[in-house]
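Missing here: one protein chain of the complex. Every other protein chain is in place.
By written order: A, B and C. Residues from 1 in each chain.
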Amino acid sequence: MSEVGKRESFTVPIGPQHPALKEPEHFLISVDGEIVTDATVRLGYAHRGIEKAVESRTWVQSLYMLERICGICSHIHAMAYCLGVEQLAGVEVPPRAQAIRVLVAELERIHSHLLWFGVAAHEAGFDTLFMYTWRDREKVMDLLEGFSGNRVNYSVNVLGGVKFDIDDTQEIAIREAISFLEERTHHYLDVVTQDAMFLQRTRGIGVMTRSQAEVLGTVGPTARASNVYREIRVEAPYAAYDKYPVKIILDSRGDLEARFVVRLTELFESYRVILEILETLPDGDLTTRIPRRIKAGETVSRVEAPRGELFYFIKSNGSDTPERIRARTPTICNMMSVVKLLVGHQLADVPMILAGVDPCFSCNDRMVVLNRGRKMEQLFTWEALRQYGIDYYQRHSA
Amino acid sequence: MESTTISDILLSLIALLIFPGGLFLLFVGLAYEWIDRKLLARMQNRVGPRWFQPWADIIKLLAKEEVVPDAVDARLFIGLPIIALAGVLTAAIYIPFPGLPPVGSFPGDLIVTIFLLSLLTICLGLAGANTLDRFSLMGATRALTQLFAYEAPFLLALLGPAFVAGSWEINEIIGYTDGHWLIITQPFGFIVAVIGLIGKLEIPPLDAPEAETEIVAGALTEYSGRGLALFRLGKGVALVLGLALIAAFYLGGVATPLLFLAKTLALLLVIVGIHALFTRLRIDQTVGLWWRYGTLLVLVQWLGIIIWQGVMI
Amino acid sequence: MKTEEALSIARQLVEEWEFKTKTERPEPNRLDVALTTVDDLIPIVVGLRVIRLGYLAAITGLDLGPDEGDLEILYHFCTAAAVITLRIRIPRQDASVPSLTEIIPSAEAFERELSEMFGVEVVGLRNKMRLYLPEDLPEDVFPMRKDISDQEISQSVTLQEI
Partner (left out) sequence: MKLGTMLGDIVLSLFSRPSTELYPFERSETPQRLRGLLIWHPEECIGCGLCAKDCPAGALDLIVLDKEAKKYQLRYNLDRCTFCAQCVYSCRQGCLEMSNEKWELAALDRSAFEIVFGHCLDNG
């Protein structure tokens, strides 16, 4: 395609409402024919100002606020927050509660990875794989619902421990589901590494070298698929991860296939850890008392969310409302790196590369670039667009 | 020419509008679309849509308001879906799709039928190019590139049986294929015909022109209401006609309506199986692969026929 | 590089080159380096990058309250379990910090958020596009500052005519 002369290149707005993206984010992809020449991202569509709202709520209420930052990994946000506040308050959480927290975190990692795997297969146009992965994911959702009473925001965490306990019926259900999922994951790993048509869409696509990954600041499985040794559960074990160590999964190829393989192999780690916890679950009570006013001070709490390192900075001024909570989600780092990665690829690969990073958004924003009359590009904000729509219909229906 | 009496006109009108022609064909088209979606659902371990879902969709779409975008040639925007459906419906006259001999036929109607079938895709491409919306522009370019890549091999694959039957009139070809199962003698031709049909109708895995996750609905992004309904109907009817054509040519002709129905359904099962089994390929992959292997396969098939014909005579 | 080793190297780097700083260890795995002047920031960050110590995990903005009158910006560098935090206090009026994007490209997102939430002018940041906040929020409204309440923020948004 070495056409000389000015090719008609235009900006393809992917998002904020787009079938490829389950949550609103807005990519401005400039295309020359089918090749991407430039890409920028605009976030903020689901920004609810949680960091501001938390400053006017008590420590107990802000737990549920922070839990709703992300719909898929609500438990890890609550856990990071609780670990930080307990560190500030100098409270020792009973070992049984820590073990249950790790168990639910691993269950959440399984359901998050299976969800991502299905959506990525759907992006590639392999709907059958999407349907099967989401069917198997239901097993984990049923476990979480049986254990905590809610499929998504399970709210297992509470400041100072956990609310729910594991009895034998839960244990039997977990063991049975894990064995079924283990067998299915072997099958999916085989599909991802063997299926000729699927490999056409993943092998050698969206390659990110190790140095690129480090410079662009990617975190989590996406970075580990490019051989970056960065895993909080291994390097800085929190909660009960020191008693139930996890092995880091690395891959050197750095392409989309590697990202699939890393996440699926991580599932095996999660199964192993869960079964280990079930064997040696320490007994003891579930919670300890924690004062309503937390001592003044600052702390940093880092945990490994399914998508990468989740960083919490918590500052307290001694009152019963937090002074400042900064939650830096892993997706913001991955998003910045993927945008730079898109240049040079085909438009058809863009959804796959975006999905490859597993964007879990409850981040953000609204901008439509309408190419009116092929010359001038005009910027609409959400209200302006709504207003424009209303006027249009009045003019035409009158 | 014997005098065309009123009854002839009436008969052909009924044939055109009611029985093997218009309404019945639309009905069968939607029925096949339902079977397609139900089979796919069952293959994906889902319950799948209820029997009246396609009809409900079409009625809903017809009831919906037709929005004609501003920067678009309104006459073309409204006219294209009508031409597409009309083209496909006229192709039905020459195809024995309900197991009965075709209504009309003239020497060389095979070429006309195949052109009419591809008229649908051409209208789709023009409809996409007609608007300003990026997604439909992308969809239009992809639809037309895929059309060129899949049109020639599909035509050659269908000419195989015609060549063996010694005529280009569907009616006579069916007469010849009645006894012979050409799938055995011309296997490559059959494969190319089936994959060509999948490519022409943009059924996944070759649905790059309307890849939902990249360009929303491809060329149809701007369409809503009546236009979309007509295009959907056209697709359904084209599916039925394509299946009937291949079944009639390669699976031992039109024995009895019931047996023919079984053959087309078996072919549909194969196509849905392929749909469920594979990932969507990028447009450059589908076109690139097909130009090399598809055309090669059908030429090898032709070579086989010529040599076989030469030896026989 | 293990946690303790990382922390001691960082402390050594800061003290050896007599940056005007005050270091302290609030928690076993944390080292806080309080910078007195803003222009020490770039040299320290370059120093950390040269010895490849840790990656920029986040930039946190703190508003110490209208009476205190200062903003505090925290740069968190993490490696293994160690968290090295560089702290700078800057006045509220025309607060400005140098941009790190030349050295660490991934800082762009954090700096864009810092500038739109706290009104800190990041000198040298190329892409000043807003990251989270919508267009129709006025330029001079910085939501994360303490002196503005939730109600005032929502009232400040006015429907622009197109």
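Keep in mind that, in the parts below, a contact is a pair of C-beta atoms (placed from the backbone, for glycine too) under 8 Å apart; a residue touches a chain by one contact, two chains touch by 3 or more.
This structure is a prediction, so every number in the text was calculated from the model and none was measured.
Across the complete structure, the visible chains that the omitted chain touches are A, B. Considering the full assembly, A:D195 is the residue among A:D38, A:E55, A:E182 or A:D195 that touches the omitted chain. Considering the whole complex, the residue from A:V158, A:V234 or A:L250 that touches the absent chain is A:V158. The missing chain, though absent from the display, is touched by one residue of A:Q61, A:T265 or A:T288; that residue is A:Q61.
When the full complex is taken into account, the listed residue touching the unshown chain is A:L129, out of A:L115, A:L129 or A:I274. The chain not displayed touches subunit A at residues 57-58, 60-65, 67-68, 128-129, 132, 135, 138, 142, 145-150, 153, 155, 158, 163-164, 190-191, 194-197, 199. Interface residues of subunit B facing the missing partner chain: 41-48, 273, 276-278.
Please note the rule applied: only the chains that are shown with their structure count from here on.
If each chain is drawn as a node and touching chains are joined, the picture is a simple open line. We define each chain's centre as the mean of its Cα atoms; on that basis subunit B and subunit C are separated by 61 Å. With centres set at the average Cα position, the gap from subunit A to subunit B is 42 Å.
Between subunit A and subunit C, the centres computed from C-alpha atoms are 24 Å apart. Chain contacts: subunit C has no residue touching two or more partner chains. For subunit A, the set of residues touching two or more other chains is empty. Across the complex, subunit A meets subunit C through its residues 40, 42-44, 47, 49, 51-53, 56, 87, 214-217, 230, 235-236, 297-300, 302, 309, 311, 313, 315, 324, 326, 328, 332-333, 335-337, 340, 363-367, 379-384, 387-388. Taken in their complex, subunit C has these residues touching subunit A: 3, 26-27, 29-30, 55-58, 60-63, 74, 76, 78, 80-81, 83, 85, 104-110, 127, 129-136, 143-144, 150, 153, 159-162. Partner subunit B is touched in their complex by these residues of subunit A: 10-13, 18-20, 34, 121-128, 131-132, 135, 195, 197-198, 200-201, 346-351, 371-374.
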